[in-house]
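One structure coming up, written as structure tokens, with questions to follow.
With one protein chain held back, the other chains of the complex are shown just where they sit.
Going by the order they are written in, the chains are A and B; count residues from 1 in each one.
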Amino acid sequence: MIHNGRLFALILATIAVLFALQFALSDYLVLAATRILIMAVFAMGYNMLMGYAGLLSLGHAMFFGAGLYAAGLSSYYWGSSLPVSFLIGILASAAFSFVIGLLALRTTGVSFMIVTLMFAQAAYLATLYFSRITGGDQGLTLPTDARSFSLLGHQMDMTSDPVRFNLALAIFALVLVFMFFVTQGPLGRLFAAVRENEPRTRMLGFDTYRVRLAAFTISGTVSGLAGALYGLVFGYIGSAFAGFHYSIEALLFTLVGGPGTLLGPLLGTTVMTMLIDRLSGLTTAYLMIVGVILILVNRWFPKGILGTIRERALPWLK
Amino acid sequence: MSKEFFGGRGVTRRRLLQGITSGGAVLAAPGLIRGAQAQAGDAIRLGAPFHRTGIGASYGRWYERTAMAALKVINDQGGINGLPVEIIVEDDGTDPKRGVEVMEKFAAEYKVDAVFGHLFSHVVAATAPRAGELKMPYFLCSEAHTLASGAFNRYCFQPSITDVKSQVSSMAPWIASNLGKKVTLIYPDFNFGYDHRDNMTAAIQAQGGQVVADIAIPPTETSFTRYMPRIPFNTDVIYHVMVGPAVLTFVKELGEHLGSKRPEIFGFIDSLEAVDMDIPQLEFLEGTYFWEAMPRYAQADQSAADRDFRAAVGVDGNGASLSDPKDVATYAHMFSVWETLFAIKQAMEMADYRGPGQKIAMMEAMESIAGFREGTEFPQGDKLFNGKTHQAFGHQNISQVTDGRLEVVHRTSIEDTLYPDECDYTQMSF
Partner (left out) sequence: MDLAPYLLLAGLEGLVQASVLMLTALGLSLVFGVMRVVNVAHGEFYMLGALIAWACGAYIPGPPVLGFVAGLLVAPLAVGALAWAADRAVLQKIGYNPEGTIVSTIGMLYILQQGALLTFGPDARAVDAPFYYTIRTPWFGYSSYKLFTVAVAILLVAGLWLLMRKSKVGLLMRATQFDRETALNFGIPVGKVYSAVFAIGAMMAAVAGVLVVPNQQAHYLMGTDPLLLSFVVVIVGGLGSIPGTIAAAVLIGLSDGLLSVFFSPTLAKIVSTLLVALVLIFRPEGLFTVKGRRA
């Protein structure tokens, strides 16, 4: 049973268009789209918590980093095949986000933001402290033989551009459909209930702590999945990816696209990535422009692009 | 929240959608539609990802100036194989992710013939695998030992600047025989520092010396006084190699702590690149020693090549900008950008390179080069180039701070800097 059929149709159409893009776009845009899809998964994970459960985290880089390191280190040290490393990355970030969620969700609002920020900072410092293993700031370059794997008898070569694009797209599509069923189903309505009126939801007999924990864990796991994917597709892991800047990126992408909309993160990631990509050729002050956009969006479109469209015209777009 | 944010400004659905589509078109427009691309064969295009912003920005600025000066020389000489040379600069923000993105942009959008000029080792480590996958010749101006240790691929070269291992192993004998055998190491707590620690410890022990203390300092630290007591009293030599904006503090606090009873001090100039030596905070560095790849201050026996190089880049005899004596260059590193461009030129000429179809021939030519002669094109000095490890080896200088200037007191031979090969990239496929 599919609720919100129009949205589901839109999602399928989006995936189809994305697939068709590789035949229409220039080589560079296909590469850019590959990166955008991976970062959009990260933003989708972030959106799960911020948009749907109404909890603003400033530390999601730690989950991205957890997936990145778990996947990358297992591949680097144990030589595990790419799908196995990927799975390890997902499991590790699931466990990590569950534990962090158990603690952090005892707070809300501003305290929650700072607690997540502090946990993320500790995680970032840990990647530096254990630099004998992690490679610290300089990071580790994954060996060349960890750059391909066989899937159902087909040799998948991670160095081939079409393979990378379609792999990123396939995983993006799976996450998107998964997100659809989570957010548009009963669990999603529960998330929205907690976001809109937590005391009332509790009075109705729901354990709101557990609802939030579920949202937090899903959010962290999806973010970690994106990290694992990034590490394996680009063959590099380093502490920069666990830094504050990446927590802000996820926030920025979600905020621009529209928190609490399924396609918002993809739209936000695309707009911001391409904006920075084009601007960096023109000016070195692109971070300043990012700052201005953050302020302006927050001022005039606190619901982001798709959030605004939803409010003005298409209420089913969520 | 509510509609008050959009307060009846009449944003209709259609206008909104129109706005979004046209915005998307603008983002996608400039030269990105399939098929529209630069005509191959009319020029040689080189991609230059420089650290214009982020932690490496001091270096990036001078790398860019040096590259533009070398470009002018090359084009004045008629370019490469009769083709004019263009350099396309992009900012990588000293960020690994952005480094990879820029590499993709060079490969797929600008379709350059080669990419050169990355310095910071984390950006290099992230970008190198992608360069190999995009089949893009990638020339490093970094110092990390990672390339020569075999961690990268056949597309990566370092034809000018030497790696840490070679620098350190050639310094140790001189330190042990001239400054003392009991060494205290102070280094940043990450890989760059470990390269120094491991190589220095081994090298100094080989000289019959001993490391009496090693002090790792976290990269986030801004004050260092509290680490100073860990320096044992019986230390003969303090060996320091700090990087980042806080190094000046480090040096100053070292001086405050030790006063006039200081042991000998040997440092890597990396600590003080882009910093004026002749300032009150650095007075007590008087008499201490520094490693320099290329002497910042014009020496009495200055070569013609060094004079020409300074004039071309716009640097005076003190290693500062001709237009602003307070604007000090990253002189011990930036020559590598200049020399790398001429190394690329030489390889392209050997392969009679005319366009991207001949990349492999160009790289094979590079691997066949055994070294470079000192001259206008290689102002730092003679070089040996190891085609197997893709790494250059050159002279190293030891300078002493004398009256606020660095005076060279020893120049190693190239043989002193060699070590056994750790990899053979020619065995890899392209």
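Everything that follows uses one rule, which is that contacts are C-beta pairs under 8 Å (C-beta built on N, C-alpha and C of every residue); 3 or more make two chains touch, one makes a residue touch a chain.
These figures come from a predicted structure and were not determined experimentally.
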Original post:
Among A:115, A:168 or A:218, which residue is in touch with the absent chain?
Top reply: A:115
Subject >> Omitted-chain contact residue, chosen from B:58, B:178, B:205 or B:376 >> reply: B:58
Subject >> Positions on chain A where the hidden chain makes contact >> reply: 56, 58, 103-104, 106-107, 109-111, 113-115, 117-119, 121-122, 125-126, 128-129, 244, 248, 251, 255, 284-285, 287-288, 290-295, 298-299, 302
Original post:
When the complex is taken as a whole, what residues of chain B touch the one chain not shown?
Top reply: 53, 55, 57-58, 60-61, 189, 216-218, 220-223, 225-229, 233, 245-249, 252-253, 256-259, 274-276, 279-281, 326-328
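Everything below uses one rule, namely that only the chains that are shown with their structure count from here on.
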Original post:
Which part of chain A faces chain B closely enough to touch in the complex?
Top reply: 24-32, 35, 125, 128, 131, 135-144, 147, 158-159, 234-236, 238-241, 245, 271, 274-275, 277-278, 280-281, 284, 286-287, 300-303, 305, 308-309, 311-314
**OP:** Spell out the part of chain B that touches chain A in their complex, as residue ranges.
**Re:** 1, 3, 5-6, 11-13, 16-17, 20, 23, 27-28, 30, 32-37, 52-53, 90-91, 93, 95-98, 100-102, 104-105, 107-109, 121-122, 125-126, 128-130, 132-133, 144, 146, 151-153, 189-192, 194, 218-220, 428
